[in-house]
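A protein chain is absent from this complex, but the other protein chains hold their places.
Chain lettering (A, B and C) follows the sequence in which the chains are written, and residue indices restart at 1 in each chain.
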Amino acid sequence: MNFFIKKLLIVIPTLYIAWTVVFVTLNIIPGDPVNLMLGGRPASDEVRENVRKNLGLDKPVFERYTSFLINATKGDLGKSYLTRQPVTTMIKENMMPTIELSIGGLIFGVFFGVFFGIFAGTKPNSMRDTFSMIIALCGISLPSFWIGMMLIYIFGTTLGWVPIVGEGFVSLILPSITVGLFFAGGMARLTRSSLVDVLNQDYIRTARSKGISKYRIVLRHSLRNAMIPPVTLLGIQFGLLITGAVITEEVFARPGLGQLLLQAILAKDIPLVQALVVYMTAVYIFLNLIVDFTYGIIDPRIRLERNRG
Amino acid sequence: MKNFSIILKRFLLNKGSAFGGIFLLIIIIGAIFAPLIAPYNWNEVDTGPRLAPPSWDFLFGTDIHGRDVFSRIVYGARYSLSVGVISVLFGIIAGSIFGITIAYIGGRVDIIGSRIIDVMFGFPSFLLSLLVVAIIGVGLWNVVFAVGLASIPHFARIIRSAALQVKEQPYIEACVNMGFGKIRIMFNHILPNIFPIIIVIATMDLGGAIISIASLSFLGLGAQPPEPEWGAMLSSGREYMRYAPWTMIYPGLFLFLTVMSVNLLGDRLSIALDARQSVDKGKV
Amino acid sequence: MRILLKIALGITFIFSSLSFINTANALDIVFAEDRPDLRTLDPRITQSRHEEMLIVNMFDQLISADSEGNIYPGLATSWDVSSDGLEYTFSLRDDVSFHDGTKFNAAAVKATFDSIVDPETGSQGAVDILGPYKETIVIDDFTAKVVFERRYGSAITAFTETELSIVSPTALDKLGNEGFGMAPVGTGPFMFKNWEANKKVELVRNPDYNWAPEYMDGSGPSQVANLTYRLIKDTSTRVAALEAGEVDIAELVPPLDMRRFDSSGDLSTVTGTVSGLPYSAFLNTTTGVFQDVNVRKAFFHSLDRIKMTSDLFFGYAEAAFGPISSSTPSYWSGNEDYYPYNPEGAAALLDEAGWKMGSDGVREKNGEKLTVFFPCLLEPDTCVAIQGYANKVGFDVNVEVVMKARQDELIFANGYDMLVIRWVSLDPGVLIIPFHSRNIPQPGKFKFNWARYANAELDQLLEDAESAETQEVKDDLYMQIQKHIMDQAIFLAIHDQVQTVAYNPDLEGVRFANGNWQMRMYDVRKK
Partner (left out) sequence: MVEILNVSNLSTAFQSDYGSKQALKNISFKINEGEVLALVGESGSGKTVTSLSIMGLLPNNAYIQEGNINLIDKKNNQVNILKLTDDKHNLIRGNDISMVFQEPMTCLNPTMTIGDQIVEVILNHKKISKTKAVKEMIDLLGLVEIPDPTQRAREYPHQLSGGMRQRVMISIALACTPKLIIADEPTSALDVTIQAQLLQLLMKLKNSIVSKTSILFITHDLGIVRELADRVIVMYHGEIVEEGQVKEVFDNPKHSYTRNLIQSLPEFKLEERKLTKKDDNKQTKVDDNEIILKIENLFKEFPVEKGFFKESNETVKAVQNISLNVKKNEVLGLVGESGSGKSTLGKSIIKLLQPSRGQIYFNNENISEYSNKQMIKIRQKMQMIFQDPFASLNPRKNILDTLIEPILVHNLMKKNEAINYIKEIINDVGLPIESLRRFPHEFSGGQRQRIGIARALVLKPEFIVADEPVSALDVSIQAQVLNLLEKLKKTYNLTMIFISHDLSVIEFFCDKVAVMYLGHIVEIAPVSKLFNSPKHSYTRALLSAVPKVKGKNKEKILIKGDIPSPINPPSGCVFRTRCPNPGIDCKGGNIEMGLIEVEPGHWVDQCCVNCN
């Protein structure tokens, strides 16, 4: 278990580095934040000065950096320039829809991905292999915003089966498909190729030499070994979920972190962008930790090496 | 040269790459000879009635400004393809140099290098390109640079692992034994041997790059009016989706078919060149 | 676990909402609002018409005006103006109370107006509409006297504007300026319930509301029990939701859908030509190619505004010519004879100004190209249409679709050649905002004179018009103002603003507020 404690310790410096990188890049952005913040309001020069002071923009960059860091440890990530609301509440407000969307996308992606992967991998170069691989290829070639719009057009407006705006579970179906499709394509291709690799391994030939039936070989021997690369892909592709969220929320006009981030970047709302980026990186690293954990379960070599390590 | 002819035969014979190849050829020819193929000037307002449905003289109908959608798609091919290729080229060249150097020099340089890659991998590449666009401003060529930059960690990681494998080979040790310099070994011996992998991941990622650039244009950050980039066309077509769906369907369809054929070629190329190793671990 | 709970809740919600819809008496209306990024619901601060769409139904004004602009008693039963036009004495209704129970009286009026002019409040709209306000004197509980520093011609119409609605002083003290904006308390027919950022705002019926203005059909509390504003930015999603019955009323419906609904009759429609500044473009007179008045005139001549408007709006909006729309009081019909569509004339003007046609179809003058940088925040398709026409005569218009933050930045940096604007106002007095020289924006001072045109004679005309005594003097002064603006070709009007609304056919009583942009929902009821 101390492997995971060590891994957790590494998370903090990575987050810190990610946050610093964003702080530096965002400060390069041209445009004076005070102007932007007071954009809408007429304000005399002294008003402008005290705004600059309480934003702490008059202090040199390094001092701002340390003071921001101290507040961050206390959980206060500063206030958004535009809405003057604390950034953490804004994230909390918009978090749920994105989480629902990501989970929907994940379930759709993993389910169809692994299904088509196994369906194709067990009979390489057969009809069903080429068929499912073409579908998987379509999965990764479909631009998510186009497929989203087509889904709305077909199922929403013309057929009217699925509510477009509505609340709750039903309105989650189309967006999850849009986010999940790219995910499913990647998973299917990888599951298939790793299954084919495993079926060519020597220990499969040993199993056959033991007179084990083909069906049992696929289930008992090859599936478990074939699952390692797709799980790795799972870890890396979480990033795609966040990307998907930005576009899908725009197409389906759903509120969420994706929208928030897009508006924040365009409106150069520095504290909000920083908080969002750190939040997304934290989620990304956290999910990768879970993936690492599943490694241990699937592959004894890794588990044993870690207990010793 | 027998080896090369085998690869070519394996590559062409296969029906998948045939479809991919033919479609891509059509797109490329369309892009180059756009002025001849496109019936109208892509930027000509009111060439026909506004939002007219597809008909013989307007194959894909017209958009809100009365511009012929078919001509705009043909000219749009120039943008979408060239844009994708340039951003991947930029990413691949930078990624290769960075990947090979940290792989070959190894030691502390390799550790720091791979930590940088891991941190950059912390950001989803799309988020990275968004940030870059926020800094350098909107515009098609800014987006190209942003997507290229965002793809460097991905390329560097795969090329580094491929270079590490080649570095262990005895023929590289022989080069060291014969007193060759580091640069000569890296670019005269290691690079040619990982070239197949570079080509494969480049083609596989070309599809992804085209989509990312189109997505950024869709969000309004990439191509500005009146550029006929497919992503931007999709975005403006969205307003009139219900009564003029053709302004949205056709640009998206061509974007999809182009990316599909590029991915198909990438797949077949990887099988033909039998670059089994790390690349096949999935389109990461 | 929480997510499972969420999904279970979602399912129950669907069932409940199905059973919910067909209960007869309690009428629930869902209004699809165009802009999600609402910032405040405080009438004293707001400057965005989208926020006012909700505010108009939560507050009342001293004087109430119907959609044609006729005046009726509102919270004030009667009012009389002093001979020198500086004092307005209002006798107020005594049977009105705020949503939080506080009694409505003269003190509330004084508190509201004093806070508008207080810089701490940071008012963006109300402070200009209140004009040369001096103070309010509380004569007795239900009589208040509003005193101006100098004669203010458009005072009466000003008191009918949503921005001058009366707010609850107790709520103001309790919540403070920013808090109030998030949870407003007024006297209007609907009370604030909750606000989910970027998603929806829910209002409920004010049960003891019975001081509706005369022009309303009903009296007493509104028949609408719950009024929900769903914020749907994407037009096609908004219209799709309307057709699918998930939303009862939708604003800013695209013209083509309006035409479809009118012909099919599945949904009822109503269109209002908005008064105030039409959709028009400022030409920056201080930098770039538009410093030369002839180039500006040539640009005006190159556009066929009538054809462009009919092509883009399919007849649902009219082309505009003057700085204020035809439905605004004191509109000068003379605007219509300026700058008809005349591409040859435009080319001649440009040649005369030394801009020779280059080989690539773009005009040049001693090495410099005739480029126009045109950041476009509103209606990108119209900007592209303008670009199409102008480029035909040799301009090279670069359109960049921008967000508000980017546009503000460009305004401060004076980094633009053209910018688009539209403004809802009931009174020609609005012209002082974009054309008076004191309103030229500086870094830090956000003002609306984006043409950056400073002319003492025009300033004087604007100030006199503001304090004109009689309507005739006012009309004459505003005619001279409009003539001056059109002569200098600094303000290119394109088309009138229209508010295209479609709603569920078995509803009636859907009614515009004054200015034809906001919708008063009080009278909505089942047929």
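For the reader, a short list of remarks on this structure follows.
Rule of thumb we're sticking to: a residue touches a chain if its C-beta (ideal position, glycine included) is under 8 Å from a C-beta of that chain, and two chains touch if they have at least 3 such contacts.
Because the structure is predicted, anything quoted here is derived from the model rather than measured.
Considering the whole complex, the hidden chain is in touch with A, B. Touch with the chain omitted from the figure is made, among A:Ala18, A:Leu77, A:Leu142 or A:Ala207, by A:Ala207.
Interface note: of A:Lys92, A:Arg128 or A:Arg224, the residue touching the hidden chain in the full complex is A:Arg224. Touching residues on chain A toward the chain that is not drawn are 6, 10, 201-203, 205-214, 220-221, 224-225, 298-301, 304, 309.
Where chain B meets the omitted chain, the residues involved are 2-3, 6, 9-10, 111, 169-171, 173-180, 184, 189, 192-193, 195.
By definition in this document, only the chains that are shown with their structure count from here on.
Chain contacts in this assembly form a complete graph, since each chain touches every other chain.
Relative to the C-alpha centre of chain B, the farthest chain centre belongs to C.
Ranking A-B and B-C by contacting C-beta pairs places A-B first.
For this pair, chain A with chain C, the centres built from the Cα atoms lie 40 Å apart. Centre-to-centre, using mean CA coordinates, chain A is 22 Å away from chain B.
If each chain is reduced to the centroid of its CA atoms, chain B and chain C end up 45 Å from each other.
Under the contact definition stated at the top, the residues of chain B that touch 2 or more other chains are 238, 241-242. Shared interface positions of chain A, defined as residues touching 2 or more other chains, are 152, 157, 266, 268.
Put simply, chain C touches chain A in their complex at residues 3, 6-7, 9-11, 13-14, 17, 36-37, 39, 47, 119, 122, 124, 178, 196-199, 230, 232-234, 236-237, 240-241, 243-244, 246-247, 403-406, 408-409, 412, 443-447.
Interface residues of chain A facing chain C in the complex, by the touch rule stated above, are 31-32, 34-36, 38-45, 47-48, 82-84, 90, 93-94, 96, 99-100, 103, 152, 156-157, 160, 163-170, 172, 251-253, 255, 259-260, 263, 266-268. Residues 16, 118-119, 121-127, 130-131, 133-135, 207-208, 211, 214-215, 218-219, 221, 231, 234, 238, 241-242, 245, 248-249, 252, 255-256, 259-260, 263-264, 267, 280-284 of chain B are the ones touching chain A in the complex.
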